[in-house]
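Just one protein chain is left out here, and the rest sit where they should.
We just call them A, B and C in the order they show up, numbering each chain from 1.
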């Protein structure tokens, strides 16, 4: 079992300072992060919808990218500016208006230079994922 | 050579009505669209930056997704609500602050049910792409 | 819980007839398939190695693509020629020589036209995946 280098409180303090735009609308919360997985919740707002009343793709891509960053930080600590190298998303079902979006991220590999993870995106309490993401982060040299 | 079903003016009118949020900050313009390719420009704003002063991943993913939608509409016309099925992005270089971001999209295939395209993202006038996207849209039945 | 439309024996009979090349070396076995998941085993052979003694990328891509096809058939039955539309693979660790390769596939979504799944590739009895795949199949009209 991995040992987290940062607690949820430490992650939120670091990210509010470094990434204020991710929280600018006060709508993303880190529910858990343990060095291997994390769970984020984006509270429902009309801004996340696209025509037809479904959750927009950019909302899901941004949240998944952020979740991958959070789980990575929780594992390696605030050791510099990791950047996304690749992100692949499959949209599976429509997210429903009125529902929060949840992002459950999991590290698949942490190497010296690359971290790979997957993120499952969920709408409200439905167990069926609305999107699935795999992503690679490039980790700067210590 | 493909014949465009919608002109740039028609695309902008349709999209302003259907996708007002894509234009809400007045910062995206359709420079060209001909049924096979399109070119979009997102004017520089500080909102597109992430820490370190580089253009954020979500900015690029949202713009690429929108460019793919614009080139598809320019080819097939406003025949209903096409939705993204898959998007894969490789981040290549840092976009520079102060520079517009350009998205050059091209259809690779238009089938009855799926359209596949690629989008090259550029920063200002540099010829070196800052990101490369491939994307699949699912086309609803006529 | 999904109900499988084809048993492992039925899948093997169908695939030996339709896809003899997948079994030509007698080295792939379907260990289970239940309409939602399947597990395939490719027995170790020197042909699966690349220089440096690691399992080659094409070996893993071919096995993952086949596993996705098997789980899809187990769900929908032999209703025609589904074809891969997209496959994305992240290589995570080196597969070790002398070890079988296992592919554990899972359907993430089965729509009328598209099926999306993920495949985890494992080397021998190690719990750490050597590669992770997501894939989309296009399902022909009935």
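Just so it is clear, a contact is a pair of C-beta atoms (placed from the backbone, for glycine too) under 8 Å apart; a residue touches a chain by one contact, two chains touch by 3 or more.
None of the values given here were measured: they were computed from a predicted structure.
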Visible contact partners (per top-of-document touch definition) of the missing chain: A, B, C
Sole contact to the chain not displayed, among C:37, C:74 or C:90: C:90
Contacts of chain C with the absent chain, listed as residue ranges: 18-19, 21, 47, 50-52, 54, 56-58, 61-62, 65, 81, 83-91
Missing-chain contacts mapped onto chain A: 85-86, 88, 113-114, 136, 138
Touch list for chain B against the chain that is not drawn: 88, 90, 92-93, 108-109, 116, 118, 128-129, 132, 134, 136
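The criterion applied here is as follows: only the chains that are shown with their structure count from here on.
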Rotation in the CA alignment of chain A with chain B, degrees, nearest 5: 180
Most central chain, Cα average position: A
Copies chain C and chain A - interface residue numbers shared by over half, same or different: same
Mean-CA-position distance for chain C and chain B (Å): 34
Whole-Å gap between the CA centroids of chain A and chain B: 23
Residues of chain A touching at least two other chains: 88, 90
